[in-house]
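The other protein chains are all here in position, but one chain of the complex has been omitted.
Labels A and B are assigned to the chains in the order they are written; within every chain, residues are numbered from 1.
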Amino acid sequence: MVKLIENEIMKTFYKKRIHVIAGILLVLIALFAYGEHYTLTRTQDRVSEQLGIENAEDWKNIIGQQLLDLERRLDNPYIPEEGKASIRVRAEQLRFYLDNDVSPIGSSAARFMGQLMEQSIFLFLPLLIILLAGDMVSGEVNTGTIKLILTRPVKRWRILLAKLLALSMLEMFVIFMMALFSYVIAMLVFGYSGFNEPVITGFRVVESQLDTSAVRTIPQWQYLMMTYAIGYFVAFVIGALSLMVSVIVRSTSASIGIMMSTLIGGSFLSLFISDWKVTRYLFTVNLNLTSYISGSFQIIEGLSMTFSTLVLLGWALGAISIAFLVFTQKDILA
Amino acid sequence: METVLSLKNVSKNIKGRPIIKNISFEVKRGQIYGFLGPNGAGKTMTLRMIVGLIRPSSGSIEICGVNTRKDFVRAMSNVGCIIENPELYEYLTGRDNLELLRKMEPDIPQSRIEDVVELVGLTLRINDKVGTYSLGMKQRLGIAQALMKGPELLILDEPTNGLDPAGIKEFRSLVKSLSKDQGMTIFVSSHLLSEIQMICDEVAIILHGKIIKTSKVIDLTIDQKITWQVTNVQKAMKLLLDDFGIEAVKETEETLSAFTDDFRLTAINSAMMSSDIGLKYVFKKQKSLEDLFMELTGGETIG
Partner (left out) sequence: MKKWIWYTVSTVFILGIILFAYGFGQAVSIGIEINQAPETNQTIIETPVEPEVVDAVLVMGDSLARGTGDPTGEGFAGHVIKGLEAVAEEPVTLYNIAVEGLRTQALLSQVTDPQTLEGIRGSNLIMISIGGNDIRAIERIESDQKSQYFRDALDKYLVQLGEILSTIRAENASAQLVFIGLYNLDYSPSNREQSGYLIEWNQATQKLLESFEGTLFTPTYDLFKLNLESYISADGLHPNSEGYAAIGDRILKNLGE
């Protein structure tokens, strides 16, 4: 089996598929970094203008004051405990900036990496994975090489399993490239790694209001590990789905096209989630797993990290089963 | 094992329509067996069923006594094959292709790759990407991958496709030597009847998904085709029919032909000469498979 997996990985590399994905990643990450940098300098200028700051060092005064302010508010008996949680957490962040001499308006490599994954996870990353996996089987049927491998004395399911495992390994490689490229480029642009910076997590939306009672901080590196782990999970699920489509559909372009349109079209259906209960079981709607820990709004009741994870897992397992079933029975007529 | 490949009552239906109808034949060890039929008769479909690309709707296929449905791995470990065009990974080199395939099966030593490459004559180009190969080279590589494991049974589908006359000749001697020197059993499907006639011991002929004849090649071509040039073709034809029971075919205004053997020919010729048919010439030609083919299939090409 190991040899089979090796074969599959070799094929993908020599097809230059990985190279194409690497190229796209590089270009996109560079653009993203430049964009960040650009808006950042604009924001810094604007903020300086508004607050009348002459030089960059003055942010310390402002932060200092904000911190004192927050600490005073914590002493206030009128604020309920739940409200205090968010104040405490914000104070912790500000204390960190002061202690480590870091301006909160700037950006860091860690922050950039996190934002990149948060933004890519529901569309860009899946598209890359579709590129990777879409022709795993249909490509071979199209070019005819499928005849070569299916006429070896090897059971069909082993061949498909090797493809699936190779895909899983390659997906990890893609995530790794994403992390690596974003780190390097961000360091070049922002020059500060910021892995120990505290990040606030634990926001909840309860009855369309932001509930901050469970809020706390975690260091940036931990947040990144979680975010990228989630990224891999999503990549795996999309990979499984693409593999299934690749098995069922003969033409590679149809295979890639179907996945892409499902992905993009499916996100439209998320508009109906609150009312049309069925839509919340679609995989496209549950892709944005990072939003659960980053505190971006979820508009919907009943969606949670566990729910989305299970839904996605279900889709992945279903896709894998169908893929195996079809592949082992299929007649190769062409 | 005496029988290397056996098909018993194999049928295939696609979307309810029967494509292959109940075919059976046997290939014995050491034979070079030909599989003939017009386009669309079901040759490729049958071959694909033998190597497991398509599942038969019913019937059984055994390779070296092992049922391909029950133990695919064991059955196929005796087989090397090329199905239709030898499609290989164009973005890999010839050597990489062979390596990749070698890795998929246990116990094929690295040295085999060198051996087969030399055998098919690709040593000069083996390290180039297959995308740069000509059709002939791809064909050679296809044969190389089929031979890599030194199989008991070699299955070839249209193997001389894309080879120039020199290549075809080379191929012919390769096949003959594989059979003679290595005792390999070879199953060839082709529409190049002349080729089949030259290399095969036995053939099966398929038409509209049914086997219409299996027989040794010699037996089929023992008859010769005789062409008479006469003045009165009608009278000659009547004579052949009435006196000898032979149905002749009118070729031109002055010629007619029929199949017969040497023994009767003397009698026929003297009969013709005695009657006023006006016999001018008698031509003899060995019956070819093509003739037989035309005879059997009535000249149809598509079922």
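Criterion: a residue touches a chain if its C-beta (ideal position, glycine included) is under 8 Å from a C-beta of that chain, and two chains touch if they have at least 3 such contacts.
Note that the coordinates shown come from a computational prediction; the quantities given were computed from them, not determined experimentally.
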Chains shown that the absent chain touches, full complex: A
Given A:F181, A:F233 or A:F283, the one touching the chain that is not displayed: A:F233
Option touching the unshown chain, where A:M1, A:L74 or A:M172 are the choices: A:M172
Selected from A:N142, A:Q222 or A:T262 as touching the chain missing from the view: A:Q222
Among A:Q65, A:N100, A:Q119 or A:S261, the residue in touch with the chain that has been omitted: A:Q65
Chain A, residues in touch with the chain not shown (by the definition above): 6, 9-10, 13, 50-54, 58, 61, 64-65, 68-69, 72-73, 76-83, 168-170, 172-173, 175-176, 201-204, 206-207, 209, 211, 213-214, 222, 225-230, 232-233, 289, 292-293, 304-306, 309
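The criterion applied here is as follows: only the chains that are shown with their structure count from here on.
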Where chain A and chain B are represented by their mean Cα positions, the distance between them in whole Å: 57
Complex contact set, residues of chain B against chain A: 48, 51-55, 72-77, 79, 81, 83-85, 87-92, 96, 100-101, 103-105, 145
List of chain A residues in touch with chain B within their complex: 3-4, 6-7, 10-11, 14-16, 143-145, 147-155, 329, 331-333
